[in-house]
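Shown below is the structure under consideration.
Of the protein chains in this complex, one is absent; all others appear in place.
And now, chain A:
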Amino acid sequence: MHGRKREQYKALQRDPAVVSKLAAKAQQWHTLVREVLAEDSPPQRQLALTEKMLLVNPDPLYLWNIRRRVLMSIQNEGENDNKPTMLSDELGFTQAALENNPKAYGAWLHRKWALSSSLLLSSSTDDTALLENELQLIQMFLQKDERNFHGWNYRRFIVSLLLGDHSDDTNDNTEAFDASQIVVTHKHVRAPVTTERRHEILQAEWDFTQQKIQENFSNYSAIHYRTRLFPWKLETTPDVENLLTEEWSMILNAVFTEPDDQTAWWYAQYLLQNGPRDQAFYPDLIQTQAIEPLRELLPEAPESKWVPLGLYLLLDAFPDRSTREERQQCLETLEIIDADRKQRYEYLLRKLREESIKDV
């Protein structure tokens, strides 16, 4: 609870009226738990009760498990005509549960299960439309809380379903887009999409991260997603130089706005390591797009440790004799303004000295 003082909250908890209300609710909850866990509880009633209970509190995993077990047993008994309604019921109800608590692991997991299990998905279902609808929904969730990592994970999961990626089956992690390996006994298999469609989907995701970063560049989740997409983008973009120029200009805009925001610096490090280092234009691009502007920023932001550090890292990525003195100055400045990490800078200075001795 942001913006609410702990004492206020605690005082509220001591209010007899509140206490009695909560106690009544707890009493009801315990009755319901007993009923649901009872061995002879009829499946339909278990479904109805778990739905109500999970709406109130979507956290307890055992309730989700009971619900899945009941759903599986009903499905195994035969009649498959009601698959579509069952799926839309599950989706509607998990959405309501998530609106209550958008960070409930169980609810997100249940939704993933519902969408990947062939128990609920029949071959006749138009699952592309369904999945695209899911993307809309996540967009809404990320509008409310842009840093909800459940939402970002789920988005990658949906995209991997859309693409028809089954890399988690083959254990080939290089292609795995989504790392959340949920265990589904009857997996619904989608055919991989055409290359063209694949590019379309991924481009939409790339644009989505762009939009989220424009809204708030401190959004680490969005930047992280962008780095997941970056290898694909690098491979498929015809004008790599232009792509890199835009990415670096975005970083520089963020750095100039707030030099102490680590998100942009983290992405800079990523691009430095994963950019097309083998291509001739890259060192020049970094020189003009990043190093030179940072040199200008240095006197403007004397209190910021990230400017000299970033400059040092950029210069160090393409070590050159001519920049040695500048790198040394950066480290010496850092020793003063970031004394907590003095030893590290000492070490880097020693390395720099060794480098110069080698040259001689």
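Operating definition for what follows: a residue touches a chain if its C-beta (ideal position, glycine included) is under 8 Å from a C-beta of that chain, and two chains touch if they have at least 3 such contacts; residues count from 1.
Heads up, the rule we're going with is that contacts and distances are computed from a predicted model.
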Omitted chain per UniProt, picking from "Flap endonuclease 1", "Rab proteins geranylgeranyltransferase component A", "ER membrane protein complex subunit 3" or "Dynactin subunit 4", is "Rab proteins geranylgeranyltransferase component A"
Among listed residues A:Arg45, A:Lys144, A:Arg277 or A:Lys351, the absent chain is touched only by A:Arg45
The one of A:Leu137, A:Val240, A:Leu272 or A:Leu297 in touch with the missing chain is A:Leu297
Given A:Asp89, A:Glu258, A:Glu335 or A:Glu355, the correct residue touching the omitted chain is A:Glu258
Filtering A:Asn216, A:Asn274, A:Thr288 or A:Ser356 for touch with the omitted chain leaves A:Asn216
Chain A positions in touch with the non-displayed chain are 2-3, 5, 21, 25, 28-29, 31-32, 35, 42, 45, 48-49, 52-53, 55-56, 214-218, 252-254, 256-262, 293, 296-297, 300-301, 303-304
